[in-house]
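Left out: one protein chain. Kept in place: all the others.
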Amino acid sequence: FLGHSPPGKPEILKCRSPEKETFTCWWKPGTDGGLPTNYTLTYHKEGETITYECPDYKTGGPNSCYFNKKHTSIWKIYNITINATNQMGSSSSDPHYVDVIYIVEPDPPVNLTLEVKQPEDRKPYLWIKWLPPTLVDINSGWLTLQYEIRLKPEKTAVWETHFAGRQTQFSVLSLYSGQKYLVQVRCKPDHGFWSKWSPESSIEIPSDFI
Amino acid sequence: FLGHSPPGKPEILKCRSPEKETFTCWWKPGTDGGLPTNYTLTYHKEGETITYECPDYKTGGPNSCYFNKKHTSIWKIYNITINATNQMGSSSSDPHYVDVIYIVEPDPPVNLTLEVKQPEDRKPYLWIKWLPPTLVDINSGWLTLQYEIRLKPEKTAVWETHFAGRQTQFSVLSLYSGQKYLVQVRCKPDHGFWSKWSPESSIEIPSDFI
Partner (left out) sequence: PVCPRGSVRCQVSLPDLFDRAVMLSHYIHSLSSDMFHEFNKQYALGRGFIPRAINSCHTSSISTPEDKEQAQQIHHGDLLNLVLTMLRSWNDPLDHLASEVHSLPKAPSALLTKATEVKEQNERLLEGIEKIVDQVHPGAKENKAYSVWSGLPSLQTADENTRLFAFYNLFRCLSRDSHKIDSYLKLLKCRIVYNNNC
């Protein structure tokens, strides 16, 4: 085993729940000591002494552990550790404490739709509509989402951002006529992190939009 | 008591809450029948039989009653009456029903900021920005506000008004170059009353603003 050594210390990178019902953790392996190295994730749940092992190493992709609904308790601290083992020995990450309520980061909203409205009795406006991300259960009230949109003429650098509250539509009133606009939307749970921005949608503002 | 009579019927003018935590009612006395007349405000709270009297006749100024936090409930409807009494008799106003959530008149928005923007790739515009009134916590959804701005060249009389929806920024595209403009903003909760206009801000529009 010349030149070989026990594995370096792995590190837990991030844990995230997209809808406060399941969650996934990702880790970064340490050095493998030049040998095939095996990784396991073990955890304790608050108020219990049993040590569990990761229920699903596949769903979240490489170096990840996915906790489905059955394995996810809300309002309970998970004490999580990654263990690396090879023929020369093993090493463990520092313990990582997770409470699901503090790691909620939804997927972006979907079906972003744009429409220029030119009513007779009022000034024209750009009507922006979207739907919540599919995974999130809004109907039961388990999660409440707030939204933010941003838009800009295609060639400019600076985005104009608007907080839309809990609505899934927004009207923007002052726009340049004859320009192509790019629009994106993102969402945040009542308590948690902003999602990424949705893919861009675009629309041409007619030249008579004054 | 020649020529004297019982007091005329008083009338409740309005009740307002600046932030859903306290509220004040004002009334207009009726005729005093030529005699010193005393006014009291009495009220019932929904589901209770007790009759309360106004806790504070001073803070809100003449002919007013101020309900501080301890006396303000957002869960019950108030049935309020004004009673006028002099030596010849007394009279009472019609009952006035108050639900504190529906009488919110917030303070004006703050930090009104103006900036002339002259991007290379677009026509110039006046960029107007502000913040919700300090008492109000927007992110928690405790109060959702809509805004309206108005502007005019300093020497003209007529204001040009724009409804800005939930935006806290607004761009105005068509302006007279070389003029000094005055700008104000106000806000309104979903259920409630427009605030007063904010203090004026002013800005010089450059002569090359075409």
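Each chain carries a letter (A and B) given by its place in the written order, and its residues are counted from 1.
By our rule, contacts are C-beta pairs under 8 Å (C-beta built on N, C-alpha and C of every residue); 3 or more make two chains touch, one makes a residue touch a chain.
Predicted model only: the values in this text are computed from it and were never measured.
The chain that is not drawn here is touched, among residues B:Ser73, B:Gln87, B:Ser174 or B:Ser202, by B:Ser73. Of A:Thr40, A:Ser92 or A:Thr144, it is A:Thr144 that touches the chain left out of the display. Interface note: of A:Asn63, A:Asn79 or A:Ser92, the residue touching the hidden chain in the full complex is A:Asn79. In the full complex, chain B touches the omitted chain through residues 46-47, 69, 73-77, 79, 97-99, 101-102, 137, 139-142.
On the side of chain A, the interface with the absent chain consists of residues 20-21, 46-47, 69, 72-77, 79, 95, 97, 99, 101, 137-142, 144, 190-191, using the contact rule stated above.
Keep in mind that, in the parts below, only the chains that are shown with their structure count from here on.
Put simply, chain B touches chain A in their complex at residues 119, 121-123, 125, 138-139, 141, 144, 162-174. Residue ranges of chain A in contact with chain B, taken from their complex: 146, 153, 155-156, 160, 162-166, 170-174, 176, 179, 210.
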